[in-house]
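Could you have a look at this structure, given as structure tokens, before my questions?
With one protein chain held back, the other chains of the complex are shown just where they sit.
Letters A and B mark the chains as written, and numbering starts fresh at 1 in each.
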Amino acid sequence: MKKKKASSILAIVTALSVLAGCGGGSSAPAATGTSNGSAAQGENKSEPVAISIMANLHTPEVPSDMIEKLLEEKTGTKLEIQWVPDGTYDEKVNASFATGTLPQVTYLKNAASLVNMRDAIRNGQFWEIGPLLDQYPNLSRLKPEVLKNTAVDGKIYALYREVPLSRQGIIYRKDWADKLGLSAPTHIDEFYNMLKQFKENDPDGNGKDDTIPLTDRNDLVYGAFKTISSWLGTPNNWGEKDGKLAPEFMFPEYMETMNFFKKLHQEGLINQDFPVTSKTDQQNLFITGKSGVYIGAMGDVSSLHPKVVEVNPDAELDVQNKIEGGPNGYGIWSVPGYGSVILFPKTAIKTEEDLNNVLTFMDQLMSPELGNLIYWGVEGTHHKLEDGKVIPSEDTKLTDREVKPYQAIQVGGPLTIEGFYEPKHMLPVKAKSEEMITENNDYLIEDPSAALDSKTFNEKGVQLQEMIKDGTYRYMLGDIDEAGFQSVVDNWLKSGGQQIIDEFNVSYSSSK
Amino acid sequence: MVQDKTISSRIFDIVNYTLLSIIGLVTILPFLHVIAGSFTTVTELAQKQFVLFPTVWSLDAYKYVFSTNTVFRSLGVSVGVTFFGTLFSMLLTCLMAYGLSRRDLDGRNFIMFMVLFTMLFSGGMIPTFLVVKEMGLIDTYAALIVPTAINAFNLIIMRNFFQNLPEGLEESAKIDGAGDWGILFRIVIPLSMPAIATISLFYAVTYWNTYMSAILYLNDAAKWPVQVILRQIVILASGLAADTSGMDEFVRPPEQTVKMAVIVIATLPILCVYPFLQKHFAKGALLGSIKG
Partner (left out) sequence: MSETAVKTGMRKSTPKIPESGRMRRIIKNRAIYLMILPGFLYFLIFKYIPMSGLIIAFQEYQAYLGVTGSPWVGLKHFERLFTEPMFFTILGNTLLLFFLNLAFYFPVPIILALMLNEVRREVFKRFIQTLVYIPHFMSWVIIVSISFVMLSMDRGIINELMVMAGFDKINFLMSSDWFRPMYVMQVIWREAGWGTIIYLAAMAAIDPGLYEASRMDGASRFRQMWHITLPSIRSVIVVLLILKIGDVLELGFEHIYLLLNSMNRDVAEIFDTYVYTAGLKQGQFSFSTAVGFFKSLIGLILVMLANKLAKKAGEEGIY
């Protein structure tokens, strides 16, 4: 009896360990292959340096290792890239950071993620690389004015991936405009008139009053709102008023923008659901010809065009950027010049020698050869060259899987990588949009707060911004009036906004 | 079984069947839309929005999804994790639940309270991550199973089922000389098949839906279960990824049809589990198992 019991216990224990073994065992080959494995390998061959990277994945699938292998070959490294889905990137970074498991090269998703890391950076968790950049021929080409925007207390800790400063403009149905005898709008009144005509004069000729002229989405920044606010002369996030910084919504131009939207909404010139419309649904309205004007990144025209034409073969698209609305002429808001930033945690990079290895690799990533490789892929396979310009392969499935994900680990960009290939746009309107994006550089409205710091903003900025966002939407939909919006602003000031203003101004005057 | 043939009973049946049919239809419509959407073209989906019967059929979405082995591989991982995970969890849960169902156990209420307490208070992501890391589970499939091996809710329900078994059964087994292990495996578990089926299903579904553990504990993307791929595609295709990093222009989001195809692919396997368990929910299933 007793023996029987003992043996059954034994059986259970074995079963448990077998099960546990099964769970973990099937992964055995790769399980040991993390940092230890690669480090050991590095020593054995004495050549390749192990570099670990965490980057966010913007494509459905992790890329094939073709480009990774090429990179390893050309840089003499052994790469270990941790791809993390875009939607949970920040969580993964936070968890890895808190548990001391960040890799050597850590990409931070955007400016907001950088703000959240500021305290840790100040505390010396990451290598300061500013003074070292001169030693690296390619890294030294990064723009000081952009690096300054990533700085913490004036010191530079991060490399960056470049993004165009301002891609904003409108994409509209040229065939509709032509039909109604409208030319590209250059003033906000003409723009308004275009919407009005699209609404009233049945541009799609289906005999029904069913056009929604402007399609917008639930985004006050990357949607239409901020761009129109720029036309009307509103500052970008913060502006100078009597020598002091003040938030954009305390400027009369902001109110003017809200009034403009209120009018559009009342007159049915914009989709009624725009405060809750997703980007997909917004684009759908445009693609299916329900709507004729789209405000956002002008480059979107290349993905919109084929879809619009498939629904309506006669459709023609055009882009336009310079629309004036204020006394100061055309202006357009800009981003601080970087998309993601790259940090180098001290937990993963122990010595300056290791740091040198990592930075050497980053420098190589910015070389003309590798810079082009990770962006455009392999010549002949992913693109071909014509007159020194790149024509990407038409097999987008292939490039999506083998090249596109690597664009996330780019350092610098077209402005900073020497000999970076320019694309040859097969679609004329796309080429035009690129020209206009370059043209926008002469009319930028910069965000003066980009390099500034405020403790209260770091703590409560998002929550406070939410208050303003609510107030803005409610005003535009006619839920509150001007006094109502003013009380939202007062509330903002009371809940910490005033502190943010004060702190930014201290930071502002000390940076001048 | 004696059939009830009264008029009121007939009316009851008619009303009941009709209502259930309507409910069934209402619940299934959106899923039909997803299936239909996965078999049509991007254009048709954009134009019609709510498609139930595509006028243009297309397999492009599935061709796209299956043009690499990523989805297949992740399905394999999910099936493996779900299978072994459910076995492991059921073993631990049944043992503990049975132990706690014994009314003569000292400390029973304390342990139950301790279990219940974990449903309310949790230390959060980072401390759990540290424990998982200390146990050397990072980058192993075990990391998807062991840290969630027992679900307190399931344990409590299981114990409740065990507790509701007639006490006489155990008593008589004891008189026949059966030990505690024998009672559990030869009497209690066979008598609790509806509960075992239910809780197994709950665990299977939880393991199938494993997402956050995979993101946190697996650095090697080759080990990702299907939910990671699914969510990635759904989030990208729904335009929920913010434009803040300026990557949106370079990388086209997956098409809506692809999104729907992946939903179908990632959902069908787990949907198939249920019908196999349903026989345990039939009326009188328990009695049948006692007799058998």
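In this section, contacts are C-beta pairs under 8 Å (C-beta built on N, C-alpha and C of every residue); 3 or more make two chains touch, one makes a residue touch a chain.
Remember, it's a predicted structure, so these values are computed and weren't measured experimentally.
Contact with the chain not shown here comes from a single listed residue; of B:L59, B:A222 or B:A282, that residue is B:A282.
Note on the undisplayed chain: of the listed residues A:E145, A:D178, A:E240 or A:E459, the one touching it is A:E459. For chain A, the residues touching the chain absent from view are 5, 9, 16, 94, 97-98, 112, 115-117, 119-120, 123, 125, 212, 218, 271-273, 275-278, 280-281, 285, 290, 458-463, 466, 469-474, 477, 479, 491, 495.
If you put the missing chain back, the residues of chain B touching it would be 1-4, 6, 8-9, 12-13, 16-17, 19-21, 23-28, 30-31, 33-34, 49-50, 92-93, 95-96, 98-100, 102, 104-107, 109-124, 126-128, 130-131, 135, 146-150, 152-153, 155-157, 160-161, 163-164, 179-181, 184, 194-195, 197-198, 201, 205, 231, 234-235, 238, 240, 263, 267, 270-271, 274-275, 278, 280-287.
By our rule, only the chains that are shown with their structure count from here on.
Chain B contributes residues 42-43, 46-47, 49, 64, 67-68, 70, 80-81, 84-85, 87-88, 91, 95, 125-126, 129-130, 133, 137-142, 144-146, 179, 181, 212, 215-216, 219-224, 228-229, 231-233, 235-254, 256, 258 to its touches with chain A in the complex. Against chain B, the residues of chain A that register as touching in their complex are 1, 4-5, 8-9, 12, 15-16, 19-20, 22-24, 26-27, 30-31, 33-34, 56-62, 64, 82-88, 91-92, 94-95, 98-99, 101, 109-112, 163-164, 167, 217, 219, 222, 278-280, 282-284, 287-288, 297, 299-300, 303, 307, 310-311, 335, 339-340, 396-397, 400-401, 404, 407-408.
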